[in-house]
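Missing here: one protein chain of the complex. Every other protein chain is in place.
Moving on to chain A:
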């Protein structure tokens, strides 16, 4: 089964919807949103929209962007997706330093801790690595060649992360697998030494993040999944330390019933220098904050921050260190029959201040639009418009559901179809 996406590498494009993505610069000097093929960046220091400069070709991305992120030191930014290109940007000039071509569509990206390598995963489950040569400053060096790093056999990779100490490289896939690989000295020769597999999820793994504090610099891995759990791992052994079922706590159990992937975890984001993890859940209007007890090695729900009024279900989350803000976006591209072809909605939750890193009791309030850094100018740039009617949110929520099913859930053949496939198989024919 499931021959289509893996064998042909391409699925039916018309049915594909790309959820909106958000990324925040590590010191919050800028914020980026991707919707469809559109990449939007707002410069918070300068208080203005950024115009991206790409000398390599006429247009920027030509198809849906599937992954964006800043490097840990904030110097680089990477965007990649269905147009089979990976663009590496300088965050100083917002010029595209390198465009890397991939044979297949790109599903995830990561930047090594020292900023010298960019890794990306393609639709065949292969992770590639490129050496980022920033020595020639802002000159665009076009069409760098990527070397294969590792492969998850024929499963789409959903997330890539470097461990905070840079020693390990973590990759998660649609087959509930998390692989922890020693990041080698010469990554261009491949990453052959597997440290562990973190196995325990029973559905696709959708997102990874590290909880990392001053006291615990090597960090602990957390992962979110379609099985409605967030899990805490010791990556050096692959041991599952704790499982947090978010469905019950989020009050999702009694509501809409058994709709498919209703409680799937869609995105995770750890709040820097704290032990908090913000979790976006399919169909939840708001986020769940989990608190991680690093000495007891447990995860528990600290608070559910719901967003009143609008049906705002975040598609992506982002933070920066010590800004105390959690950025959220909802939206999707390729909405057919929609008046919102490429619109996104941005919201911000405040209250994660350094002084009270782990106490979420009093803090965490959803900011009003005019309280968001960058104000209306930022919203106009990142959202594509300033105000929305109610329909937008319904459309966005619907789109998110479609995209989750398309991206992450295995194609389930109907019973009828399965019977047909069985009957037409050669081994059965022989017998009958």
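The rule is simple: contacts are C-beta pairs under 8 Å (C-beta built on N, C-alpha and C of every residue); 3 or more make two chains touch, one makes a residue touch a chain; residues count from 1.
In this section, contacts and distances are computed from a predicted model.
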item: Options "glutathione transferase", "2-oxoisovalerate dehydrogenase subunit beta, mitochondrial", "tRNA (guanine-N(7)-)-methyltransferase" or "transketolase": UniProt name of the undisplayed chain; value: "tRNA (guanine-N(7)-)-methyltransferase"
item: Omitted-chain contact residue, chosen from A:93, A:202 or A:391; value: A:202
item: Hidden partner interface residues of chain A, rising order; value: 1-3, 6-7, 124, 126, 148, 150-151, 153-155, 175-177, 179, 181, 190-194, 196-197, 199-202, 238, 410, 418, 425-427, 430
